[in-house]
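Omission of a single protein chain aside, the complex is shown with its protein chains in their original locations.
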Amino acid sequence: MNWAEFFAMKGYAFYVWGSYGVALLVFAIEIMLIRNRRKQALRNLRLMRDEMGESV
Amino acid sequence: MKKMSLFGLLGLVVRRDLLLAMRRRADVLTTLIFFVMVVSLFPLGVGPEMDMLRKMAPGVVWVAALLASMLSLPRMFSADYADGTLEQMMLAPQSLSVLVLGKIVAHWMLSGLPLALIAPVLGLQFDMSAPALGTLVLALLLGTPVLSMIGAIGAALTLGLRGGGVLVSLLVLPLCIPVLIFGAGAVEAVTSGMSAASNLSFLGAFMLFALVFTPFVASQALRISME
Amino acid sequence: MKKMSLFGLLGLVVRRDLLLAMRRRADVLTTLIFFVMVVSLFPLGVGPEMDMLRKMAPGVVWVAALLASMLSLPRMFSADYADGTLEQMMLAPQSLSVLVLGKIVAHWMLSGLPLALIAPVLGLQFDMSAPALGTLVLALLLGTPVLSMIGAIGAALTLGLRGGGVLVSLLVLPLCIPVLIFGAGAVEAVTSGMSAASNLSFLGAFMLFALVFTPFVASQALRISME
Amino acid sequence: MLEVGNLACSRGDHRLFSGLSFSLHPGQIMQVQGANGSGKTSLLRTLCGFLSPDEGEILWHGKPVHDLGEDYYAELLYLGHLNAIKDELNALENLQMSAGLAGYALTEQQAVAALRRMGLQRREHLPVKVLSQGQRRRVALARLLTTDAHLWILDEPLTALDVGAVGLMQELIGEHLSKGGMTIFTTHQPLQVAGVETRQLSLS
Amino acid sequence: MLEVGNLACSRGDHRLFSGLSFSLHPGQIMQVQGANGSGKTSLLRTLCGFLSPDEGEILWHGKPVHDLGEDYYAELLYLGHLNAIKDELNALENLQMSAGLAGYALTEQQAVAALRRMGLQRREHLPVKVLSQGQRRRVALARLLTTDAHLWILDEPLTALDVGAVGLMQELIGEHLSKGGMTIFTTHQPLQVAGVETRQLSLS
Partner (left out) sequence: MAINWFKYSAPTTFYGLAGKLIPYFAWPAAILFAIGIYIGFFVAPTDATQSEAYRIIFLHVPASILSMFIYLIMAGYAALGLIFNTRLSSMMAQALAPTGALFAFVSLWSGALWGKPMWGAWWVWDARLTSELILLFLYLGYIALHASIEDTRRADKASALLAIVGSVNVPIIYFSVKWWNTLHQGATIKMSGTSMHIAMQQAMFAVMAACWLYAIAVALARVRGIILEREANTQWVNDLPEVKQMNGEHS
């Protein structure tokens, strides 16, 4: 079995790789969104703390 | 000043909501006319072949009924919320569930009941047979109260939220799907010569089940929304 | 403090409404999801036979689009009315029509545009062909602005009336029927192997016509409602 | 008797007040004072049970109001920023409905008498929608004349009232106190009940 | 200069006032007085063009305001019972938006300065929804600090304001008058601008 044949999936490449690809993409996006959310939260925390520091 | 019984209170709330609706008679009619319009739009969108229309009829009528009662849902509590009456209701020295049940009954009398009564006329537009029409009315009479009851929960949860109107449909529509399926199924069963009994008894069971639980759940939802 | 141009003002109003919508991101999504849901309800009511569903598809999608944009109509002015912003808009030293046009544009971007973009996915559920899907999107892109524009008039007229939500549908739906007919017609023409050009050009003409007149008419309707 | 012990309340991540204690006996009146945003409304709404306090307890005749529930509500009358009246109904219907929701029936004569006393003669049958701001407030306040609640909680009752109506309110509250009632209120305008000392509670 | 001649106005089948005439010159301030429901709000809304009068005319610098239309509006600022602020936006955005709708752009610094002066520091970025009644009113009133309108029409501007804020309003109006502005207002609370005599107009 060669790789080209493997990727062709006997003509079902679009369907098979389409579903696995999108699934992986979606998982990656989810992970990225969670990272962003955490970063955003930390940034807000820092901003808030600095503001407090100034006002004291 | 004499105290009121629970039933007196239930009656009061129902009468009050009906009175308010009558002050704006347009209100009652609009739900109805919306229903009629949605049903009548279909032939315009789909084309005039009678065979297909006849097959579609129960589904279309039920979907339209579902949408029409969704549309009137946000009104169930929002006016009372905006003008502070709901606050006062929560301070009433009676069970909030009773008040909520009263509002549900009023809502059904203003939305579900008129739909069920006008449905046969619309059915005729789609050339439905007499037994099918009878089943349709019966199914609507059993099913629409469930829509009002489940809807009350959604309306209570989305109280005071911007975009409440669409949000409530989003929450409630999926939960109402069984009613749609059994309701439309009842009519189709009759059309295809079978008995609608099992469908109708499912609808009845839903109704009883909802009657027991939803007023309480909706009143809890109201308390949550009022915090 | 520097004065603003008309275009600046238009942009401001659009940005303002989009900003308000983004504050409640759910809002934008709900119209969309409502649309998806209504379309998905039909098979549940009508039954799963693909042949029939394929025939119904354009009509169902258009009716759902019509309903979804109707549903978001009451929101167009009501919040501004209730909190007094609309009063201030009428006191703005610029033409009210521009402000209204801004609100119409924002409404379309939040309701019509997303519907047009998601419609192909729904079309697939009904097994529509690729050319039919393309025409559907095109027709929706031409037709939904008309819905927003005509809807603005209805929303303005029913401002502050209880039951405005249903009332507005009642006023506006009949006016939107031509859009529905030509919109669904365009797709059906393609499905049955004809050209959709005439249908689409009608839709385009409606749009231009509406663009010229409706902002002015809607602003007059607002003035009437505010008395 | 209303007793509040060590109450603390916060909105958002904002502590409004804490360690608040007071008790109110029959015949007493208390004004909650404080600048805009100091938490007066929040305090009153906490007393009504709309907000749950972070800490502390609220006792009515020695029992926590949370446990009393409807028994407490039967003795409570709350009037907030919102008037709780229906635009579509007229003053008379509004008054009767709100009495009904509070659990007692009101005859038409009683209701008309209350509205007359509030200075709404010849306005009883107009839909409340067309009344002026002050007249709407008067319709809401007419409930004070028909209730037999012991504890009145009034949030800025004088808003939009003219001088005559303010005098009337003072009179009404005076009557209520002399019958052994209690009142807690907030206001940014002066309100003095003749012959009774107003206790002050300051939030800051 | 605002001139009102022989104005008559009715709501429903109710004549509120008639034969009303007055004129207001730069630097002058006028209070509209009257009991609840005497037609104060209706008069102010007529001046803004929301209601059309039964009779009489309203002139701005000698021309009927109806003909002037947008030119009149450019010099007018109206603050009614409603605050015209958006619950979802914060105070800063609200102020900038309302300036934009009134036709001029406001920088963030200008807006922040105005809010600070209104006593809303550290509240600029909260959604207005969570603010207290008085704080919301302050956000609405902040517009007075950023406008260059000559004629201010204020309907009960002091509602819900605490003592400090009332003092501030008096100050603001004083500044406005000293720059040659004009003010018409209603209130049931005392409002006295230092050094200027308040003209009175009584409706009954």
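Note that the chains are named A, B, C, D and E in the order they appear, and that numbering of residues resets to 1 at the start of each chain.
Note that contacts are C-beta pairs under 8 Å (C-beta built on N, C-alpha and C of every residue); 3 or more make two chains touch, one makes a residue touch a chain.
In this text, all values refer to a predicted model and were calculated from it rather than measured experimentally.
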Missing-partner contacts on subunit A, residue numbers: 6, 9-12, 14-16, 18-20, 22-23, 26-27, 30-31, 34, 37-38, 41-42, 44-46, 48-50
For subunit B, the residues touching the chain missing from this view: 150, 153, 157-158, 161-163, 167, 170-171, 173-175, 177-178, 181-182, 185, 188-189, 202, 206, 217, 220-221, 224-225, 227
Contacts of subunit C with the absent chain, listed as residue ranges: 24-27, 29-30, 33, 37, 40, 43-44, 47-50, 53, 124-127
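As a working rule, only the chains that are shown with their structure count from here on.
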Intersection of contact partners for subunit D and subunit E: none
Contacts common to subunit A and subunit C (chain labels): none
By count of C-beta pairs in contact, the leading pair of chains: B-C
Separation of subunit A from subunit E, taking each centre as the mean of its C-alpha atoms, in whole Å: 52
Subunit B: positions in contact with at least two other chains: 24, 79, 162
Sequence positions of subunit E contacting 2 or more other chains: 81, 87-88
Full enumeration of touching chain pairs: B-C, B-D, C-E, D-E
Residue ranges of subunit E touching subunit D (in the complex, touch as defined): 11-12, 34-41, 81, 119, 123, 126, 130-135, 137-138, 156, 159-166, 188-189
Subunit D to subunit B touching residues, read off their complex: 48-52, 70-71, 73-74, 76, 78, 80-89, 93, 97-106, 110, 127, 146, 148
Interfacial residue positions of subunit C with respect to subunit B in the complex: 24, 26-27, 30-31, 33-34, 37-38, 41-42, 44-47, 52, 55-56, 58-60, 62-63, 66-67, 71-72, 74-75, 79, 161-163, 165-167, 169-170, 173-174, 177, 180-181, 184, 188
